[in-house]
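With one protein chain withheld, the remaining protein chains of the complex are depicted in position.
Chains here go by letter, A, B and C, matching the order in which they are written, and residues are numbered from 1 within each.
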Amino acid sequence: MNLSRRQFLQLAGVSAAATAATLFLDEEPALASDLQEIRISKAREVPSVCPHCSVGCGLIAYVKDDQLLQVEGNPDSPINEGSLCPKGAATFQFAYEALGKPNPRRELKAKYRAPYSDRWEEISIDEALDRIAQRVKETRDRYFIEEKNGVTVNRLEAIAHIGSAVIDNEENYLLTKLMRSLGVVFLEHHARI
Amino acid sequence: MTTSFWDLQNSDVIVFMGSNAAENHPISMKWFLRGKEKGAKVIVIDPRYTRTAAKADIWVPFRSGTDIAVLGGLINYAIQNGKFHREYVVKYTNAPLLVHPDFQFHDGLFSGWDPEKKAYDRSTWGFQTGPDGQPLRDETLEHPQTVFQHIKRIYSEYTPERVSQITGIPVETFLKLAEIITDTGQPGKAAAFVYAMGWTQHTKGVQNIRAATILQLLLGNIGVPGGGIAALRGHANVQGATDLAVLWHDLPGYLGIPNESHKDLATYLEKTTTKDSFWENKPKFMISLLKAWYGEAARPDNDWAFHYIPKVDSRWFSHYDIFQSIYEGTVKGLFVFGQNPAVGSANAGKIPQVMKNLEWLVVVDIFATETADFWHLFGNDPKEVPTEVFFLPAAGPLEKEGSFTNSHRLIQWKHKAIEPLGESRTDGWYAVQLGKRLKALYANSTAKKDEPIRYLVWDYDDPENPNDFDHLKVLKEINGYEVATGKPVSGFGQLKDDGSTACGCWIYSGILVEENGQLVNKADSRKPTPPNRPDGWVEARADGTTDYLHHGWGFCWPANRRVLYNRASADPEGKPWGKVPLVWFDHATGQWKGVDVPDMLPVKPGEVRMGVRFDTPFIMKAGGLGGIWGGTSLVDGPVPVHYEPVESPVQNLLYRQQNIPTARTYQSPYDHYGTPDKYPLVVTTYRLTEHLTSGVMTRNLPWLAEAFAVPFVEISQELAREKGIRNGDLVEVETARGRIRVRALVTARLKPLRLGDRVVHEIGLPIHWAPFSGVAGVQADITNTLTPQAVDANVQIQESKAFLGNIRKVTA
Amino acid sequence: MGRAATWETWKPDPGNPNQHVAMLVDTSECIGCKACEVACKQWNLNEARINQEPGTYQSHPHLDAETWTLIRFVERTNDQGEVEWLFQKHNCMHCTEAGCVTACPTDALQYGKYGVVTLDQEKCIGCAYCEQACPFDAIHVDRNPFNPRAQKAGKCTLCYDRITMGMQPACVKTCPTDCIKFGDRDALIEWGRQRVEELKARGFKNANLYGVDQLGGLHELYVLLEPPEVYGLPANPKISTWTKLWKYAVQPLGKLAVGAGIFGLAVNWVAARRAFLQGEAAGHGAGDHAAGQP
Partner (left out) sequence: MAARKQQIRKFTRPQILFHWVYASAWLVLVLTGMTFLWRPDPHSPAVGLGAFLQGSVGQWLRLVHRVAAVALMAAPFLWLALEPRRVLAELRELMVIRGNDIKYLLVAPLHYTFGRPPLPPQGKYNGGHKLNFWIVVLTFLGFVVSGITMWFFRGVVPAETFRLMLLIHNFCFWLGLGMGILHIYLTVFHPFTRQALSAMISGFVDLKYATAEHAEWVEQQLRSGQAEVREVPAASGGSD
């Protein structure tokens, strides 16, 4: 097999192409994001309001089968037109620290601390509410002031209620109504601090 | 807020004083900057150069606690140079009225001061009335006893030089400032003042706002487009919680809690109704409230169950009185719903110590808080703490439906996005369950004192979901309904005082109405006005055709009106003053019309109905007149005058009376008040964009803990040089109440203040950090251990904006 | 002063191959609130990296693999002695000639559509050559070996996924003062130039538009109130000649040479084997094929 010069060059050309192909030619980059759908494409849009300051920015929570995917500003709201400040933009993390990973610092169970005890114990919500109602009645019955110099005052100074400017109107209304019916006069919320 | 964010696009001058919108209400800055782009001058009067100041045209540093000196100086400038809107002042305010002849003001005290009782007898603060019972007036404003002459005399002492010595503002800066602001004292021009805790957290907080009220009324800036005094409220629903009266001194709809002098409903109504104003309808509102609360027990023969409501005496029952009473042993049980007082209260060190006296404590919150765990924190030994503590997990913001009321009274409905996590429940559900259990415990009691619980109207269960309550049913009760049919009323105009209607909060009435058989929740209406500008927002137009106040979005109380007292935007004949009309009187049809819901009743010129006149806009005030003179409405004076904060580095240059006499401080082993010799620096506290009050709602969110992780104390470069402190050094800040360790942030954005020949340094700290709550790595000392419990007599808010402290570098 | 070019939201147009987007930050309207930092983390679900240095409002000393945009705080006193607090939203500039694309050995970094510099994290091997090649310090790799996501480079993607769906980037939508604008690059350059004139008329004599022609044109434009250096931005950034030599000379030639070399040896083996056997056949023992005698 006498390798003539021409054969030699042919052999050289073919192998060069083969080697080059394996080494460094790349295809057109197919990026994941050229697809037609993104995380919130088929999600349910639930309108809400930001729980932080009092500007009242509209929020949209994107939910797909009870899984929170994203929280953004509501473009329809004439107050914020879809924008949110840093606190509003982080509302997602009240529930989830990452997709599907609940915020581990959220309190998910009722807790009870016995007098002089050095730790929390588990307690069911119903049992907790029963004992709270019991303590309220005991304290009310013992310290209730029905009358003072001839005037019915129906005042209970032994129970105080520190409420919140971060819970809803309906909830604040119920708490005011309930506490006033017990005779509570120590009744406050964030407006005072 | 009397106006709304959308209206601030019409301002010619926007003054941020006692507020920092860019950091605490960032999205509101969108509207302030839109006003600025349309030509408004933005002025920030703040001891610190904040992120708001970074966008302002002028930054005016001044000493914390001297707001009234600055505003007094501006009032004086306006009067001396005749830069006030005379027609507005004469026709729409009580400036022409004659004050009680025996009124006087001398060396810092008003007439009627009783040193023992430490209170004023306010009988000499009223107005002189003629034989027909109407107040006497002199429209020329010349009569020496007119309100106008009184304030002219009182504020004549607030010369630019004197103001400069008190506040540290150079005279020429003050004059430039005064010229710009008082230039709006004419029709067609408007300045808006924007305030927040910077004004309210003082022992004279309410008087700070009163000073701005006088100035803005003199300049004719209340009720006009682009005017007003905008209160940037702190929390998402602080306005709602205030409207629904989670407050010791009030009942829903600002009706006022009865006291021991009101032996029955009639006496209460007689004594607490502001005559000659829309308040004459108060009986309808009060009886409807009692009907909503006590149902069939609210009957005429039972004095409408008025006595079911607890009556207060002369004492205060406010936030700091709660902890003082826990310390004194009066309060045995404490509910804390969604707040962290161990970090958010002034003199925070006192809170966990006195709480050891509690027999039981109930905390309802989303995250763990220092308040709930007080028994093993702050040096407390659990073995010595007898308190029984219950912690109930609360549902997060996206896990419940319901409504919030924002800073400008706009009520918006939230829908539930996901189920509450774990076993957490909504706060309202806990209230409903607790109420049901208490009604059960008292079911067969025959004692009269238990009637308020037995007759309490309390069935709010949600038939479909045992783990939640019926939010809409509560909203219907708030809105008001006809007792017989249960049909919601269409507005407070329909409320009766014969027991035929029930209404939880009259100012919210009209939020849930029936339209062709369907219940329509106005708070849930989401039809904004489409933009009329290429860059996507709605601009007010001179032809008055554009609804730039978005009446189709949410429900604004009262009656979906967006700018209160908007009648004042038109002259006495009903013709709009401003370059943009708000409300006007259509003489052809004899009706009031406007871009906004007119804050008027359909009265003809000269006619008076329910205290409302054709030509006076302030329908909730006596005679419909704006309150330049405060009269007897406030406990610490008819007119605001400058006093030094309780802890001040200097003597009061204006009067012998150093502090406001009505301020209250507390006495306990944990309450101390410092003096300038030991604590020479003025200290102020504030919030940041990235966090909220005690930080429980933000430092538990990793993305926010990351946005601002390291707390700091801001000190001027000059003070840093004096104390040998470099940027980032660990320093100790100390006041009479405690000391904390924090990193130094040396900056040119804080400057030493020259008070006459003296130099005073001011330092500032954010309040968001605490040692226990939050993401790991974002814990620190509580700034509020430094702040004093010295409170304002009208609203009992603490003076945490101006107190005394000292700072040193930590060398060990 | 609303969203300008972004109001008529930009839409990808398959028919127009040389569409160029840009994000313009009008720092004169920025309030340094960091909403963009949080919105970026929310959309991309990036982990929090608590890393603030004491003595500043700035949340991070520099960008990192999970923090793709950052407000840089510049506190200074200007020549009139007035206090100035400047905020600059810093992130990848999506350069037309990108240092990172030049330096990336696995082509994870590419010039994507619309002028966006795309990063395919699957192809990234975490070598961090890009970190060294970027003149803006805008791309980083996390060195924590225990976090599987860490060995990837991370940088602003200009929300490539959102914009291809015709949506606005997360930071643009969330900006409270609408000072981050997104849209057609030429339209935004035009808007930016007008804005600079406006600011100059208002007394900001140093106002300037940054990013029009740096590195062949950045797709991140800035209306600045002071010269770029004040914000820590390079006035005329360049890609290092060494990096270019590496990308366009040494790497390709090296590959070519070694590739050809291997092939050459293959051919040589065939020929030498034949020559060796012939040598043997003609008495050329293995030992003495070298004709040269001592």
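We take it that a contact is a pair of C-beta atoms (placed from the backbone, for glycine too) under 8 Å apart; a residue touches a chain by one contact, two chains touch by 3 or more.
Treat the numbers as computed from the prediction; the structure is a model and nothing was measured.
Visitor: May I ask which residue of C:A65, C:V101 or C:A133 touches the chain that does not appear here?
Guide: Answer from the full complex: C:A133 touches the omitted chain.
Visitor: Need a quick check: the contact residues on subunit C for the chain that isn't drawn.
Guide: 103, 105-108, 120, 122-123, 125-127, 129, 132-133, 143, 145-151, 240, 242-243, 245-246, 250-251, 253-255, 257-258, 261-262, 265, 268-269, 271-273, 275-276, 278-279, 284-292, 294
Here is the rule we go by: only the chains that are shown with their structure count from here on.
Visitor: Measuring from the mean C-alpha position of subunit B to the mean C-alpha position of subunit C, what distance in angstrom results?
Guide: Chain centroid spacing, subunit B to subunit C, equals 48 Å.
Visitor: Please work out the Cα centroid separation of subunit A and subunit B, and write it as a whole number of Å.
Guide: So the centre of subunit A lies 28 Å away from the centre of subunit B.
Visitor: List the centre-to-centre spacing of subunit A and subunit C in whole Å, with centres computed as mean CA coordinates.
Guide: Chain centroid spacing, subunit A to subunit C, equals 33 Å.
Visitor: Using the touch rule from the top of the page, what residues of subunit A touch 2 or more other chains?
Guide: 71, 80-81, 83-86, 88-90
Visitor: Could you list which residues of subunit C touch at least two other chains?
Guide: Where subunit C meets two or more other chains at a single residue, that happens at 33-35, 37-38, 42, 47, 176, 178.
Visitor: Under the stated contact criterion, what part of subunit A meets subunit C in this complex?
Guide: It is residues 1, 3, 8, 11-12, 15-16, 19-20, 23-24, 26, 29, 31-34, 36, 38, 41, 70-73, 75, 80-86, 88-90, 92, 98-99 of subunit A that touch subunit C.
Visitor: Would you tell me which residues of subunit C are touching subunit B in their complex?
Guide: Subunit C residues touching subunit B: 1-4, 7, 29, 31-35, 37-38, 41-42, 47-57, 59-60, 67, 75-77, 83-87, 176-178.
Visitor: Show which residues of subunit C lie in contact with subunit A when the two form their complex.
Guide: So the residues of subunit C touching subunit A come out as 33-35, 37-39, 42-43, 45, 47, 107, 110, 112, 118, 120, 122-123, 157, 160-162, 164-165, 170, 173-176, 178, 252, 255-256, 259-260, 262-264, 266-267, 270-271, 274.
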